[in-house]
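The structure is given below, and queries will be raised subsequently.
Rest of the complex left out; these chains stay put.
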Amino acid sequence: MRKDRKVNELRTVKIETNYVKHPEGSVLISFGDTKVICNASIEDRVPPFLRNQGKGWITAEYAMLPRATEQRNIRESSKGKVSGRTMEIQRLIGRALRAVVDLDKIGERTLWIDCDVIQADGGTRTASITGAFVAVVIALGKLVDNKTIKELPVEDFLTAISVGVLPDGKEILDLCYEEDSQAHVDMNVVMTGAGEFVELQGTGEEATFSMTQLQTMLSLAQEGVNDLVKLQKEAIGKWAEVIEKRQTAGVAEE
Amino acid sequence: MRKDRKVNELRTVKIETNYVKHPEGSVLISFGDTKVICNASIEDRVPPFLRNQGKGWITAEYAMLPRATEQRNIRESSKGKVSGRTMEIQRLIGRALRAVVDLDKIGERTLWIDCDVIQADGGTRTASITGAFVAVVIALGKLVDNKTIKELPVEDFLTAISVGVLPDGKEILDLCYEEDSQAHVDMNVVMTGAGEFVELQGTGEEATFSMTQLQTMLSLAQEGVNDLVKLQKEAIGKWAEVIEKRQTAGVAEE
């Protein structure tokens, strides 16, 4: 049906940690041919609106190399402004991470997440979130290791995946660029390891979708998320167990 | 439970047509204390990427008067750039309208939608979409009346409404500003008159939501949409019937 994989199958996902040497957390994530460098930097201060409140902040920036895509894009620094698409994505990444990190426990620090797409083939925002989560855990883990903070302030795993509806009405998981450009509906789902929604963005460009289609897409997303969480666990090593415990505790608590 | 209305109740919604004299379609819409001027302008050309394809385009811009809000906001023209929030909203409005207007039937024309919030109390983007739809129908109706185009190229009604989850876990419809600023989950639902989704944007800021909560919120949204469609029908007069016919035809077709 689909060129080379089943409708509910992810592309090959790889997470390479410590990719760049300077950042506190650095990851190269690939979803098939989509490759994103996710760097997490820790800055010892917060933006003005948070000062003197004893809590931290997470903010994200997203960009593509000009030739990450089939056609070269003009560099946003040359244009002198960031596009609406870029803004939407970086706001999404920041919001998503803030949902699983306990900002009260990181002190007056800002986590800067930089997601730079070096090669694009669809799903750059979902790869960014999934990789950024790993970079954040590694960066925060260092703060725990060097005793700057007491415990890892991460409440659950966080992954993102795209689902969509092809013109023939078929729902699919993890769209590559070619599929994405044909799809009538495109939905990005950000979920925790516990299966809670963090963000849901479904869009019909010159098309609509029904409640039934929504249900099917959300089921596919759930499958993808489970696979991604497994890969994240491998990537973060000892911290996986810490998050799992907290996750169980959190569920119990509710 | 809720200050002055039931959880599944809209605020008082009013749609005043022909509010400003120059635009082809002009509406003042209020959702309670939220008031938005929605103007639709028709330009006889399309953006470069669509030239010579015989089809049209819809694009939207959104802004707030500096003192639409409790605290005065800096004017975006003074800042010299449009915020990420503004960009997200205007992209959303444009996408939503393109889902129900048949762009192939409006010729090489651009519909400019300007949504200017003169008073804000939550739900400015949903009021904008709901009002903009009426302005668009009026503007396109004029093209039909003066025989520039043959028939009204509008495939269904289009409305938007917010739903959310309060800190106590209660799901509610059409959040005012005070509710919105407390809510753990905020979701905007754009739907057609036929009950199809056009856009779904659910966000947990430093929180998450379950599948059950999602279902409840979507049911509330459906109720709100039904009420809004009734008001749109009154506002657009003779065109309501035209759209209803097409809507039935469309459903039959599927």
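Should a chain be cited, it is by its letter among A and B, assigned in written order, with residues numbered from 1 in that chain.
Everything below uses one rule, namely that contacts are C-beta pairs under 8 Å (C-beta built on N, C-alpha and C of every residue); 3 or more make two chains touch, one makes a residue touch a chain.
Bear in mind the structure is a predicted one, so any value in this text is a computation, not a measurement.
Peer 1: Taking the 2 displayed chains as a starting point, can you state how many identical chains form the whole complex?
Peer 2: 6
The criterion applied here is as follows: only the chains that are shown with their structure count from here on.
Peer 1: Return the distance between the CA-based centres of subunit A and subunit B, expressed in whole Å.
Peer 2: 29
Peer 1: What residues of subunit A sit close enough to touch subunit B in their complex?
Peer 2: 81, 84, 87-88, 90-91, 95, 98-99, 103, 187, 192, 195-211, 214, 218
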